[in-house]
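Below: the structure, in structure tokens.
Removed: one protein chain of the complex. Kept in place: all other protein chains.
Coming up: chain A.
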Amino acid sequence: MISLLSSVISHIPGWDVFFQAGIALLIPLAVSRIYKALYSLVGSGRAVESPGSSAKKRKGQSDAPVSPPPQARQGFSGNYAADLQSIKSAIGRNSDLHFKEFTITRLQKQAVLIYVDGMQNDRILNLQIMQFLMLEATADSFSPSGSAGQQLPFSQLSEASDLADFNKSVLYGYAGLLIEGLPQGLLIQPPEGDSRSLDEPVSEALLRGPRLGFSESLNENTSILRRQGRSDQLEMVTHRAGNRIQKDLVIAYMKDIVNPELLREVESRISKLDIDFLAESGYIEQLIEDNYLSPFQQVQNTERPDRVISALLEGRIAILLDGTPFALIVPVTFSMLLQSPEDYYERWLPGSLLRMLRFAASFLALMAPALYISFISFHPGLIPTELALSIIETRQGVPFPSIIEVLILEVSIEILREAGIRLPKPVGQAMGIVGGLIIGDAAVNAGIVSPFLVIVVAVTAISSFSIPMYSAGITLRILRFVGMGFAALLGMFGTILFFLMICSHLTKLKSFGVPYLTPVSPFRARDWKDLFFRAPLALMKRRPAMMKTQDSKRKS
């Protein structure tokens, strides 16, 4: 009995083992604690997490603009002079605002046309509208009051019963019409501001595929989407967001495909947007994403209408914001970030090859410098002997440890890249040559870095350019530096640890309820045919299972 006890005791490890076990338990707990604390500290841009804040409730969902209620709604009195006076007192100081008062000759009534410089086609405004109003308009056109729109020959005509709303619309560019005896303002011509011509998207150029990108005008963008093809199921719903300056945004989806729960989730997140002004769709992306601490984007952005429409057909939802060519697509998974529309336009073999190439490239872009550091500083035995010899020979003049060496070159490459974006195109190309050739070669000759590293960094930089989504490339660029830190501390062990941490983070991450790593985890065998390789189109009979679409069949 005693011998048994003593043999048991002899197998109990020393205190240091318990200490290590304790640390191994405490560190993950602490990390998750810190994470939660950080998350609750900042919260989210959405109003959900901060019930205490006096967030304004959602803005109107329909087309009718609803003004925030700092002052009580002020309707039109019906008194022409008083109404004009109150409009003038509210927005009359704007020097680009024109009031054109005239008399409707057939009715002998006073009217005023209010518009902003540059927002209307002056020819049409002066010649046609004025001519009609002054000379041709009869009493029938305006009576019975209330249904004025039906008699007036304007295609886009709405009525504003609210003064503040009328003012906003006029300043936004509508031509406003105020007529004596009519207790409402008419908004006749929508703004026709100058917009640039449609161009090929700069950030997502393709060799094969439509050379058409979104522009800054929301109307144009929705019309581009409509023009992709005939369908009565493509539904676009306008929402309005922004507390101080309001902007239109459109949620687009296929009515018979989209998962209604997903749609409800997107609509609720959009309706909870609480911010002064949405300058770009990136604002929306950051305010509706699931996890702001994650380095990975949970919303896809694109300039390509073809990309948007095929996403809609997969059961995803697009969000278009006025004033930016970048549309958002939700939800997104990791594999989607490495897909390019070209994969589908080309035949399936080249498409699959390119896609696998992209996976390999993103691995290189993430890990290559970390692997270099761990090989050079920790595991010389893992390098083939002849290569090890040449590395030793070239590195003998280098005074820095490999982490410093890599940092020097990586940081200068990143600076070059950043500078190349800012510079005008011809200068930017020259910068690339200067960076690639001269800095690389000179750094080697000066003995700051080894020639082998120049190859590693160059391959890394090129690899990160091959990722079709620019923002996904940035994510990998950030993480690359983290990986280098791990490698410098713990060698190969650290590099693998880093990779596992990324994997575990990605497994937990979700984008609008869809796990980020689907179909790898959770495993969905059906979706694997469009993951690492792209199956022939004839085989893709069903929509991705991860989207839980209403109608999963692609073929009739």
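The rule is short, and it goes like this: contacts are C-beta pairs under 8 Å (C-beta built on N, C-alpha and C of every residue); 3 or more make two chains touch, one makes a residue touch a chain; residues count from 1.
FYI, contacts and distances are computed from a predicted model.
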Per UniProt, the name of the complex member that is left out, chosen from "Spore germination protein B3", "Nitrile hydratase accessory protein", "2-aminoethylphosphonate ABC transporter substrate-binding protein" or "YjgN family protein": "Spore germination protein B3"
Absent-chain contact - pick from A:Pro13, A:Gly229 or A:Gly381: A:Gly381
Sole residue of A:Gly22, A:Pro260, A:Pro401 or A:Pro536 that reaches the chain not shown, by the stated touch rule: A:Pro401
Residue of A:Val42, A:Ile124, A:Leu357 or A:Ile392 in touch with the missing chain, whole complex considered: A:Ile392
Which residue of A:Pro183, A:Gly428 or A:Gly447 touches the chain not shown here: A:Gly447
Residue ranges of chain A at the interface with the undisplayed chain: 30, 33-34, 37, 375-378, 380-381, 383, 385-386, 388-389, 391-393, 395-398, 401-403, 447, 488-491
